[in-house]
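Every protein chain except one is present and positioned as in the full complex.
Letters A and B mark the chains as written, and numbering starts fresh at 1 in each.
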Amino acid sequence: MSNFSSIAYYIPELILVILILSVIVIDLIPSLQDLKFPVAFIGLGLLALALNLSHGVKASIFMDLIVVDPFSHFFKWIFVLATASILLVSRYSVEVEEENHVEYISLMLMILLGLFLMASSTNLLMIYLAIELVSIPSYILAGMKKNDRASNEASLKYVIFGSFASGLMLFGLSWLYGISGSTNILDIHAALLTNGNQFLVYMSLMMIMVGFGYKISMAPFHYWTPDVYEGSPTPVTAFFSIGPKAAGFAILIRVLYTIFTNDGSLNATSPLYDVNWTLIFAVLAAITMTIGNFLALHQENVKRLLAFSSISHVGFMLIAFTVIGTEALTALLFYLVIYFFMTLSAFIIAIFIKNKLDTDTIDGWKGLAIRNPLISAFMVISLVSLAGLPPTAGFVGKFYLLAVLFRAKTFYWLAVVAILNSIVSLYYYFKIIKSMYFLNEEEEVSSEPLEVNPYVKWTAILFSAQTLLFYFYWTPLIEFINRSLSFWNS
Amino acid sequence: MDSMILTLLIFLPVFGAVAMLPAAKIVGKDNPNIFKWIALVITGLQLLLAVVLYMGFDSTLSVSTSPYTVQLDWIKHFNIQYFVGVDGLSMPMVLLTALLSFLSIGISWNITKQPLGYFALFLLLDAGMMGVFLSLDFFLFYVFWEVMLLPMYFLIGMWGGPQRHYAAIKFFLFTLFGSVLMLLGMLALYFYSDPHTFNLITLIQTASSIDATLWGMDMRYLIWFALFIGFAIKVPVFPFHTWLPLAHVEAPTAISVILAGVLLKMGTYGLLRISYPLLPGEVINFAYILAFLGVINILWGAVNAIAQIDMKKMIAYSSVSHMGYVLLGMAAVVSTNDGGAQAGLNGAVMQMFNHGTITAMLFMLVGVIYEKAHHRYIFYPDDYKDPALAGKPGFGGIGAQMPVFTAFVAFAFFAGLGLPALSGFISEALCFIGGFSVFRTLTIIGTLGILLNAVYFLRAYQHVFLGPLNEKYKDYTDMSTMDLAIVVPLAVIVLFLGVYPAPLVDMIAPSLDALIQIIQSAF
Partner (left out) sequence: MYLNYSPIIIYTILAIIMVVVPLFIQSLISPKHNKGGSKLTSYECGEVPEGSAWVKFNVRFYVIALIFIIFDVEVVFMFPWAVVFQELGLLAFVEMLIFLLILLVGFAYVWVKGDLGWVKMKMKYAHGRYSKLSIKEEV
């Protein structure tokens, strides 16, 4: 589609760009400065409306650089919800200083734009640009606490790891271009079908995996995650654990399914289909979840613990890549939605604790059950969901992912590794619960009630309640996901 | 109305737990009365419903013809159903759960620490237990099975004894290890059966036709193994029993009653409900090992109980020993001698019910003395914090001071060691008769357990209740009316079933005959 007629399909992104600019402009006019957050929310509301109107549209726009399809649409909803809730909570966070609010909002929205592009790119160059558009504002956000050395360290580590990973990925992308002669992934698929050289495909796949794996913090590219998560302001950490990860999965699915499968199946014969990437992913999934879980065991810092737990959840989600098919993708997207709710609610409660008690450590949460029983109860629900136990949706998510393996009757060893890991994970999630609820006789903790800002409280409650809701009845969500599993192809 | 009863049985406690929240708003969280009355009324209603169910229960009907069965679609995508029903296997367990839950509220009448949390969690636990015994869909079963863990974790960890935190997480990790293996077995059953289903009744036909191998082993064997570990941890079968003494000792009295009275039965119930009918071929292959583990349980539990100086720990180990009888009786299902299989299986299910009542009585009575003395030592440990008391008898001569209490303890101890005319005797004898028809040597070794049982019960009785009165306890009063109200119904049941077990046998026999039929036809 030509550039000019593409604009009609590009309205959500345009709204977003206008929103970014207007937030900056508003801050420059002294009498309007207090309207930054309201304008951001109104803009995001308009964005959601535009998204809702473009439901079900399928088109390839801007000369096949990006596409609009139900698949990207699904992810855009996750990004918008994540950004809106994080912005709502950040407004009351002590870690984001008042004088940095405009930079904070606009950088967050720029990342959102990058995430939108990540979910819908079909061109190697566009993929790279989108990843960088997400990464560069992320580096700044990680260092938002200017006078905090941990935050500075987080920012620098993120930059160094990020640019190294991007470099390797760019190298891999250029190999792919070299062997296929095109940067469009559909053309690459067609080219590789006829003259794919397995060795070259493997090599480029490996190097691309460095870039994507770094974005979703897959082992062995996870080293940045704990330090960056610990050092960044907590709202930013919460955003990092959702937005870029979901986008990383979106791009991974799109690239792998477009280049290496024939529309989601392997029914044609070509040397390309002998590239055994599912085995690679099985091994990576096992390594990722094991590393994440075992390193989380001895963490004393809640943010760091949640960082390792997010690594282990990524490992779980990678299980879906070991089987090719719609069922696997359904399971992955379902898990992603549930992961979104449970992680965000846990982080929002962590933000609340940081605001009130200025502590990140598990010991700092001591006696929370007495000081605020409501929030503690919902934290328990989130943690139980993260551990994957009934009656929460975290269990349903794990159930779906394991069912993928059993349905395809492959990789049983991975299923065993996964369930053993879920036992390990229980131990450290319950360390937090133990700290909140269990007190020794001689321990004295303050029993003074902790007041919560109503917005923060209701966001946390709403999100953790979802994990209960989707446990008791998840059919509509599955139907929505099944409708979303339609790529633009041809 | 009939179809509503089972649903009400499961969800009435949930409703009660939710109703406590507005109640807490009105009267304040720290006033325990409202919560314990809500809990008492709810569990009382549940007991009433269970009795109504029992009145209308016809043991000759299978679950597919029973009027109580409810079958509704829950999640179409996986063909998961809300499928609950009651048959001869689950009926005694439902009665036991309802009875013990009701009595446990009475036992916890003096809880003052965070009463809202305690009673709400207790009701959720109750709902989970009821759900496990009533569900006939594997997914639903698994869900209720896991739902119980969380309230139990909090109940042990917040209201328990000195080592409660460790006990709670150990209990949780052990049971979770079992249940995740069960999850794998469940998924394998679902995807290898054709058509894919979690329906435990349909699976009886389809599961035995699973024909696949994995890692060089038969798939059915692996499924049996995964399910067995899951259930064995709950029973608990040696060597998975190490969580049990700790959890039982650290839990508050009412929770010990529930743990020993109901939760342990879930393991054997699961085996009988799921592993036995679905994988009869594996039952036959595995029967000898099951009987062997049962005998080890009997002896190991008893020998350990003899070594205990803490009364509660002694009773906990006696539970391990008593569950061994159940395993031995269950293994006897492979007996080619017709009466043997019947005796074994009937004995096992009866023992599940009887042990529930007897052990509840034992824990409750130990709770009574603990309330007064704040310790339970038959002998103080050698490293006791007060060196003057280390190694000395903890009690002595209580019998003269508290005659009623002593009488009930004697009754419970004798029931525990299997005295004829009390219910434990009949079920244990049936288990041995069944076992003897197949595994002669093993059963003969197992009967040693009866002797060992007598050793520890009589030893504890002698040191605590006989001999000269320990001066410390000379102003102790006897059991309160509340305590009597709790223990008398249990004692009546134990005595009644010991003299006249026919109601229990009539209730369970038809379903168990059908089960034996399934197993025997797999030879």
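The criterion applied here is as follows: contacts are C-beta pairs under 8 Å (C-beta built on N, C-alpha and C of every residue); 3 or more make two chains touch, one makes a residue touch a chain.
Note that the coordinates shown come from a computational prediction; the quantities given were computed from them, not determined experimentally.
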**OP:** Kindly name the visible chains that come into contact with the excluded chain.
**Re:** A
Subject >> From A:8, A:21 or A:57, residue that would touch the chain that is not displayed >> reply: A:21
**OP:** Mind listing the subunit A residues that contact the chain we can't see here?
**Re:** 4, 21, 24-25, 27-28, 99, 178, 195
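The criterion applied here is as follows: only the chains that are shown with their structure count from here on.
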Subject >> subunit B-touching residues of subunit A, taken from the complex the two chains share >> reply: 384, 389-391, 395, 399, 402-403, 406-407, 409, 412, 415-416, 419-420, 422-423, 426-427, 430, 434, 437-438, 440, 473-475, 478
**OP:** Give every residue of subunit B touching subunit A within the complex, in rising order.
**Re:** 75-78, 142-143, 146-147, 149-150, 153-154, 157-158, 164-165, 168-169, 172-173, 176-177, 180-181, 183-184, 187-188, 190-191, 212, 214-215
